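Below you'll find the structure, written out as structure tokens, and then a few comments.
Note that this is a trimmed complex: some chains were dropped, and none of the rest were shifted.
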């Protein structure tokens, strides 16, 4: 991947074969990025797994042919001492129809051009909300958050 | 909702049951946000009404089951002394297919993580363009705009 910055804003290029979520997590760890919005992303994926929350779990669907990535956004927080990436994706297959949802995993096809806005000096949390079984973004976690 | 800022950039979290457009309008009024881009948003909605402009009106469609919000963007302007929110949404239902359009209304499911970039010192207008019957964004309204 490539990454350049202007103050608190970043532009990234992910490369063929890179695993999107681990690559972003490693980037966040390296740059100590603890609070950020993933504001945009386009490119393509060779494979991806997307999820629909059915009330108790993310029901997964695999995309097994290359898809154009038409939308990619989300947030970077920190949970249990590590980066926590939450992203949703919109992708177009050979029939141009868009499918999408919660991003469970994806492997870059040709590239992903993504822009990220960080919030310096902040740490967003992502604590587990036990009542629903999901981690939830917390923009202002307390010292123990 | 939660809202944190870094200069002219904001990160928001809308919470379960919140009505998206009134919540954003109230936020804009409270922060006196008169010119902004809604640059990204992900999460889920329990219900939503989306519109397709058929040349004379927004033909509505209701989404009555929870959908993952995969895209959410638009603008905040000021019209008739009040915030004017214009947003489009892309949403995935249980079949992962994306539907979307002009956002007429939506109720948050689990959350909405949204980022907003404001343009301090500016006021965007949204005057009614009578020839087509729609309010149109005006980035540089005059004193009477």
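Chains: A and B, in written order; residue numbering restarts at 1 for each.
Here, a residue touches a chain if its C-beta (ideal position, glycine included) is under 8 Å from a C-beta of that chain, and two chains touch if they have at least 3 such contacts.
Quantities reported herein were computed from a predicted structural model and do not represent experimental measurements.
For this homomeric complex the structure file specifies 3 copies in total, of which 2 are displayed in place.
Please note the rule applied: only the chains that are shown with their structure count from here on.
Rounded to whole angstrom, the centroid-to-centroid distance between chain A and chain B, based on C-alpha atoms, equals 22 Å. Those residues of chain A lying in contact with chain B across their complex are 8, 35, 37-40, 50-55, 59, 61, 71, 73-75, 86-90, 97-102, 117-120, 122, 124, 132, 134, 136-140. Across the complex, chain A is touched by residues 2-4, 6, 9, 11-13, 39-42, 44, 66, 68-71, 90, 92-94, 96-98, 110-111, 113, 115, 117 of chain B.
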